[in-house]
Every structure is written in structure tokens, then in C-alpha cells.
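The other protein chains are all here in position, but one chain of the complex has been omitted.
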Amino acid sequence: MNIASKSPILTTDADGFAGPRGPKPRRMLSRRNIIVYGTLLVVAVYYLLPLYVMIVTSLKGMPEIRLGNIFSPPLEITFEPWIKAWSSACTGLNCDGLSRGFWNSVRITVPSVILSIAIASVNGYALANWRFKGSELFFTILIVGAFIPYQVMLYPIVIILREIGLYGSLAGLVIVHSIFGMPILTLLFRNYFTSMPEELFKAARVDGAGFWGIYLRIMLPMSLPIFVVAVIIQITGIWNDFLFGVVYTRPETYPMTVQLNNIVNSVQGVKEYNVNMAATLITGLVPLIVYFVSGKLFVRGIAAGAVKG
Amino acid sequence: MSESQTRPPNRLLRNLNAKIASIPMILTAVVVFAGGTVWTVLHSFTNSKLLPRLNFVGIDQYTRLWATPRWLVSIENLLIYGVLSLVFSLVIGFVLAALLDQKIRFENTFRTILLYPYALSFIVTGLVWQWLLNPELGIQGVVRNLGWTSFSFDPLYDSSIVIYGILIAALWQGTGLVMCLMLAGLRGIDEDIWKAARVDGIPMWKTYLFIVIPMMRPVFVTTLVIIASGIVRVYDLVVAQTSGGPGIASEVPAKYVYDYMFFAQNLGQGFAASTMMLLSVVIVIVPWAYLEFGRRRRA
Partner (left out) sequence: MRAERAINASVSVRDLSLNFGAVQVLKALNLNIAEGEFVVLLGPSGCGKSTLLNCIAGLLDITDGRIFIKGRNVTWEEPKDRGIGMVFQSYALYPQMSVEKNLSFGLRVAGLPKDEIAQRIARAAEILQIEPLLQRKPAALSGGQRQRVAIGRALVRDVDVFLFDEPLSNLDAKLRSELRVEIKLLHRRLQNTMIYVTHDQIEAMTLADRIAVMRGGVIQQFDAPQAIYNRPVNRFVAGFLGSPAMNFLEGKIEKSGPELRFAADGLSVPLSTYAFADGAQTAPGAAALGIRPEHVSLNSGDGWPFSATASVDVVEPMGSDTLVWLKLAGQKFSVRMSSERAPQAGDQVTVGFDPMRASLFDAAGDRL
């Protein structure tokens, strides 16, 4: 056995060079690595734990839950809680499960996302490329308004919706979501369109395109990524909303979050934790799917969407 | 002379399409945001009960508000929750971002895990943590079953510490966001600064403390404003996790407003309380806006 060959990095070469050679050897388990990866691993487990508990609880039967440990995997997997949560869990007198809330949320989210993005993108485009006297002032009010607690504007909006006859309807809630999504989305689109080369806009004007022509034929096709970011912000934001749902809709039109809270926190009857967790998981599923599918775009969205709070 | 020239087009009609496109924004800004705020503040000085009325009673609603134990508990909770969640989310968020910034493997996986709670609603977050903190079957029960029978951890059922139970859930949900903002800030630091510090022989922790963190001041300020404006609004989480209980121990101002407006049929109180919330936001925002604006003017 040739011992020297075991540490070639410290040998002397044939031409007389000696000493350390190549990369500095680093141990896999250096103190730095243990601290960095150790901390991250512990934190990651802590962050994943609630999701894990939600899943295992929703797959257990009630007897097992009463006896067992919330962290232990189910001995016997049952989908009964999921079925019950979806189709027969009770809120007050209704016993048709979360499905009604789910479809309400879909009916609220889809038009809200489309309407709010349509308004905000055109508006952001106008602010970026077609400024008029006062446009910046209104925009400033809009952005400052984003920081006003919603509670301050809750009742005036009730009055406005009542006046136009939309209080309690899904259409009313769609308008509310479009209003409160406007500051962040307008900011997002305005900044994006401002960052596009101005020559492009000028060239199109010289070619004779007008306000809508430039928007539809030049700006829109070039800004697909920012639209995706906006869709992500809006889907998660609107789906997760509770306050507006509870204020501006009636029990038949409650969105999923409100219905979920009513199912879980209703005082009557025995608490069925497995059904509760299944319901919670189902409600969280839509934003989770959006999150895991969108990846980096979600991160980009929250940097902008964070302002929404 | 003027007849020979074409008349300038009507000023209102210039750029007409842009003005039409901005109508929703103008209505929202003027009617809802500005108008609604003025309306609410104005009506907070009235004795409106079931319906809003302009029957002015001076600061009566505010005197009553600050004499109501539930409001005082709400404010106390908001202060404890606010200060602690600011401090913890900034510190934890920064430390996590710094760890992720060490050119580690699986960075994306870790970031995905740390951020996913932020995608969930406060209702979902509140209900999961309500379950985890269930005294018989949750964490406390598990630890007691392991043999440590005197172990006690049931914040949601102990009115003296219930707000910390809510804080745990809020931090779980929101730290990922802070981490993400901080990570973006760290990535914005010039690579050469790190190299210069290494050539100068400055240890990593000192580089963070004396060079990088001071450089990230704007990121910290922005994050602070974002967290702070979220704190004032905290509502769903409390509703889902404790419904304000036990008793009134975990009440918060936003819930006070909602309950007085839509359940207690006491609009005046709701308006006064929401005006106080607005005031607290103004106290946070104005110095920040002043700093931002002031800095831009100096530059």
C-alpha cells in the first residue's frame, strides 16, 4: 500500500513545488454546516408540522383521535372525514357540507380576479403612458388608501352597495374585491409598464396606434408574466378573504372561509376533529396548489402583494 | 388672427381614453377611500345606533370607548401582539434569510417550506393551531402522555397568555414573508462588499452587524411598515383561533369594530373604534412617509 498516494495534495511535485494544492479540504460536518443545515432542518420540520398534523388527523377515525397522539400516523386510513366535510358537515341549520362554500368561493374568485385585473392593468397603463393632470394625485390617494384599515371603510361600502342594490349579493362582493385589490395591482402594473422601453410606446404612436390599440396589441402581449403574478396575488388573496365575505354576503352566499369557520367553531354537537381538519385542508388546498405550482412567480408576487397585508 | 388658427381641443377631452380608463381608480380613491374615511370619522362624533345619523354628540363615543374594558383589553392585546410579532418576525425572518443566503444546497426547497404558510388564509392557520394547542389531544396531551404529566401548555384556554397562543400561529404564518423580503434585500447587496470584508478579515457576524444590516435599512423600514399595517388589521386569526376568548381575553380592535357595527347595533362605537385604528396606522405611516419623502428630496 502506498501511503503517500493517500494525500496527494500535500506531496511535493516532481518539479519541486510543495505544500497545499487544489481546493482547501472542507469537512462535510464542519461547525458551520452543522449550524446552518441543522437550524434550517429544525425550522423546516416546525413549519411542516401543522400541515402534517392536518393531513394525518383528517385521515383518522374519531376513536383513534381520542385515544392517540396527534403526531402519530393513522393506524387505519379513512376518507370518511373528507366526504363528510365536503358534503354533509353542518353549519347551523344547513347540512350540505363545504361544497356550497367552495362553489360560492369559485363564483366570487373568478369574476373578481378577472374584473380587478382588467381594471388595474388598463389603469396602470394609463398612469404609466398617458398621464393627465391629476392622475398622479388620484394614484397617491389610492396608494395611501391601501394602508387605511378596512374597518374604517366597511360601513360606507355597505351604504354604497345598498344604494346600488348589490348588498348581500355575489356581485357586490366582486366589486368590493376589485376595489381593495386596486391599489396593489395598479401599482404592480404601473411599475411594470413604466419599466418598458418608452421608445416602443413612441414608435407605436408614430405608427398611428391609439390608447386601446397600444394596450391590446403591444402592452398586453409583452406583459404576460406580470399578469400571471397578478392572478396569483388575486386568487390567493380573494380565496383567503374572510372579513369581506362575512360582511357583504348572506349565509347562502358565504365564501368557503366563512363557512369553514362556522363549521369548526359552531358550538352545537360533538367536535369532530377529523372532519374539521379535512375541511380546513380542503379550504387551504386551492392557495396551496397555486403556491406550489407557481413557485418563483409567487415569490415575486408577494414582494409586491405584501403591501396588501 | 385667432380665427385662422384651429381652436385648441377642449381640455377635458384631451387624453379622453386614459381618463375613462381611470374612472374606477378615481371613484375608488375619492369616493371609497377618501370619502369613506371622512364619512366614518365624521359619524364617529354622532350617537348613531342601528342606523347612521348626523346627530353630533362631541367626543362621547370616544369617552365611552376608552371606558369599555373590552376595548382596553383589545388595545393591550394589540400592543403585546404588535411589539412581539414585529420583533420576532424581523429577527427570525432575518436570521432565516441569512442562513438561506449561505450558498446552501436545497435553497429552493427550504424557501418553499418556509413560505407556504403565507399562502394559507388566517382562518386555516387559526384552526390548525387551535387543534395543535388543544389541551387534551394537542401538544400538551402528547407531552403528558410521554410521562411528563405536569407539563402545561394550553395558551388558548388560559386568559393570561392567550395572546401568545395567537402570536405563535401568526409567526408561523408570516415569518416566511419577512424571510423572503429580507432575502431579496440580502441579494441586493453588492457582492464586492462581501469580498472587501473578507479581504479586510472581518468575521461574518461582524460583516452582517456593522455593514450589511445598516445597508439594508430601507428593506427593514419597508418590512416594518408592511408588518405593522398587517398587525393593526389582525382579525380573522383571532376569530378562527379563539373567537376572542376565553371571555374577552383575546379581543382585538378590529373585532371590536366588527362586533359593534354588525352585531351590537351600535354604529357610533364601531366608528369611534375604527377611527382609533386609523389613528394608530397614521402614527406608524406618517413618520415613514416623511422619512421616505425626505430622503428622496435630499437625494
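Order of writing sets the labels: A and B. Residues in every chain begin at 1.
To be clear about the criterion, a residue touches a chain if its C-beta (ideal position, glycine included) is under 8 Å from a C-beta of that chain, and two chains touch if they have at least 3 such contacts.
The structure presented is a predicted model; accordingly, all values stated were derived computationally and were not measured.
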Touching residue (missing chain; options B:P214, B:G247 or B:P287): B:P214
Footprint left on chain B by the chain that the document does not show: 190, 192-193, 195-203, 206, 210-211, 214-215
Chain not shown, touching residues in chain A: 13, 15-25
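Throughout what follows, only the chains that are shown with their structure count from here on.
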Cα-centroid distance, chain A relative to chain B, in whole angstrom: 16
Chain A residues touching chain B - in the complex, by the definition given at the top: 32, 36-37, 39-40, 43-44, 46-51, 53-54, 57, 65-66, 69-71, 119, 122-123, 125-127, 130-132, 135, 138-139, 141-142, 144-145, 147-157, 159-160, 178-179, 182, 186, 210-212, 236, 239-243, 246-247, 257, 260-261, 264-265, 273, 276-277, 280, 283-284, 287-288, 290-292, 295, 298-299, 302-303, 306-307, 309
Contact set on chain B toward chain A in their complex: 14-15, 17-19, 21-22, 24-26, 28-37, 39-41, 43, 52, 95-96, 99-100, 102, 104, 110-124, 127-132, 134, 137-139, 141-142, 145, 172, 176-177, 180-181, 184, 225-226, 229-230, 232-233, 235-236, 239-240, 243, 253-254, 257-258, 261-262, 267, 270-271, 273-275, 277-278, 281, 285
